[in-house]
Every structure is written in structure tokens, then in C-alpha cells.
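A single protein chain has been omitted; all remaining protein chains appear in their positions.
On to chain A.
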Amino acid sequence: MYDFKKDFPLFKDRDVIYLDNAATAQKPACVIEAEKEFYEKHNANPLRGFYPLSLEATDAYEAARKTVQQFIHAASETEIIFTRNTTESLNLVAYSYGLNNLCPEDEIVVSIMEHHSNMLPWQMVARQTGAKLIYLECEKDGSLSEAKLDEAFSDKTRLVAITQVSNVLGRPTPVEEIVRRARKSNAVVVLDAAQSSPHMPIDVQKLDVDFLAFSGHKLMGPMGIGVLYGKKKLLKAMPPFLTGGEMIDSVTRDGAKYAELPHKFEAGTVNAAGAVGLAAAIDYINKIGFETMQERELTLTKRALEGLKAIPKVHVLGSELAEEHTGILTFTIEDVHPHDVSAVLESDGVAVRAGHHCAQPLLEYLGVRSATRASLMFYNTEEEVDALVKSVAGVRRRMGYGE
């Protein structure tokens, strides 16, 4: 089998079992090269100058937009807005759409599984508009029952903010069902694809979501580049989020005529090299193919889940099935705080995440104060999974507890 790790310069220099992929993925050489090449060969401020270099920079930036459009199957490239990350994308929707379209009679449905970045903006919108925030609760295993959906949705629902894959449980949500329910009350759906986009093909037209956000860095692109997809009709009607340079057609002493989509939402000098790097990451994914990646990830997840489940006093959160974990295995060890778990694992060279995973309301709802998360990517190996399981199996003993 091809050793994907060879594609990643970091793994050549660092002897680390990297299992914190849900926080950020490692970057293949082609991504690093693409970003470097932009600065070495095409650097100028895109969309500004009329000399060849600036036009090249513009072309590279707009070609990246096209790559993203095809990646998520958007109808038009004008529906792709580059941001810094998922958080900024979601805030853009909250400030620009939420504050201007919601009123005190309206209800916002937010799932309890959301990352803080898809929860706090909606708390802000609810506070400022007077709209009511309704939490859609999941079952203990992360599934969403008909009964809980019935409870959360009403004819007053105007906006639904939900993740496609929980960053704690790894479980995909039933997006089609949520969109179907949202349509009944004319609500828009904001989908957080930060955890899903690195692991599954996305078709925004088939899903029929109104907004979708993801970060480049989780799908092996550079940090500091993110994407917001929005339906053209909605984006056109929204006021700009940030105002300033390169988002206008003309400015007078009294005001401005804003630029067309998508530039209306891209004020200031853009992260062109980041966009080019993201496009390179997408090309890399397309070259390998989601099918291959998913097959690898499922094999690894199954092995890790079985291994962890077999250890006494270790509890994996979420589904019993590896298929419903998207490479994310969050677990607790009885009597041992995750910070200590992570310290023990680290001493064995295994890098995992410990804490509340920016999802405090979910952990509180599940009755867990904090947890340890191992998250896998196709480039991880069976040996690494075995090292994780072995290290976890030794934690209680090394913390001074009996077997």
C-alpha cells in the first residue's frame, strides 16, 4: 500500500504519532509548494493592478475559487466567499444575515452538538434581535430522534444552525431531514462543514443548504483561509460584513456602491496565497479520492474503536459503529483527568487533544466534564492506532490505579 505519509514533509522530520487531525490536518508538500510558488512567482495584490503580475495574482486567486466551487458543487463561483476560517464564515452569516432578517417572533434552532463557533454567533443574534434560541438535543449516542426534532422545530423556525459532523462524536447529522423540516417554515439552514469537508464529498445543491462554512486547514490546506458558501439570492440581499478596500464599485463622501458578489464580502487585501494553497489541497484530495480516503479511515477507526472498547474503564463517546465516527474517537478513562491522559500519551509520542473541545454545552449535556479525543486521517497507519490503544491501556496503571 502507498505510504501517504511520504507526501507530508512534517512526518519526515518529526517522529510523532499525530492523532489530532480534527484540530488541524498536516500539510502535503504540494500545498506548501503552491503557497510558496505564489509568493515567489506571482505575488502582487490581486484585483488591484492592471499590470501582468497583478493579473496573474488575480487569476490564481479566482482559479482557486473555481476549484472550491467544483469541490462543493456550487452553482456559481460567485457563491464562494473566501474568509479566514469557519468561525469567520459563520460570523459573517450571523452579522450580515441574522441581525438583518430575524425579529422577536422568530426562533433559531441550534443543535447542542455545535462547536462554540456555531453557537456563540447565534446567541449573539438572539440577544440582539430578540429571536428565541431553541436547542435541538441529541440522544446520548449523538443521534437525533424524530421526537427531539419535533420539539425543536415549529412554524416560527427561521434559521437552523447545525454541524454536518460533530467535532466531539464524529457522528454525521441527518442534514436532508433537517433541510426538509426547515423548508416547511421557510427557515434558512446554516451548515458547519468544518469536520465533514475533509472526509466526505459535499454537494451543496443536492443538500440544498442555504449557507455552508469550512476551514482550509482541516482539509490539509493552509491556516488562515476559509470558505463561506451562500445561495446567490441570499448573499445578494445581504449587506457587507466588513467594509473597506476592494469591496466597492464607487465611493463618495456620503457612501458607497458595493461591489458585486463575491467581492462584496471580501474587504481588504485577501489571502490569495492561502486560497491557492487550499486549491492545491483540494487537488490532492481529488487525486487520492474520497473513496480511498474513507476506506482507509474506516479501517483505522474500526481498529481503534475495537481496541479502545476492549480496555476496561475506557468509554468511547457516541455511536457503537465505526461508520458513524468520521475518524473521531472521543473517550474518557475512569478516575483519570484527560489532561493526565494526554500527558501519558504524549510521553509515548502520541499527540491527542484533551479538554472540552470547544463544545462545553454538549459535554455538559452528556454528563462529561472533559474528554480525550483521538482523530484519524487516511495518512495514519495501523501501527499508530495500535500505539494509541497500547498507550491508553497503560494509563490507569501509570496513574497509580490497579488494572
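Here is the rule we use: a residue touches a chain if its C-beta (ideal position, glycine included) is under 8 Å from a C-beta of that chain, and two chains touch if they have at least 3 such contacts; residues count from 1.
Everything that follows uses one rule, which is that contacts and distances are computed from a predicted model.
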Chain not present in the shown complex, as UniProt names it (candidates "SUF system NifU family Fe-S cluster assembly protein", "Aspartyl/glutamyl-tRNA(Asn/Gln) amidotransferase subunit C", "Heme exporter protein D" or "ABC transporter ATP-binding protein"): "SUF system NifU family Fe-S cluster assembly protein"
Contact with the hidden chain (one of A:Gly224, A:Gly245 or A:Gly394): A:Gly394
Given A:Asp283, A:Asp340 or A:Asp386, the one touching the chain that is not displayed: A:Asp340
Interface residues of chain A (partner: the chain not displayed): 335-340, 343-344, 347, 354-356, 369-370, 394, 398-401
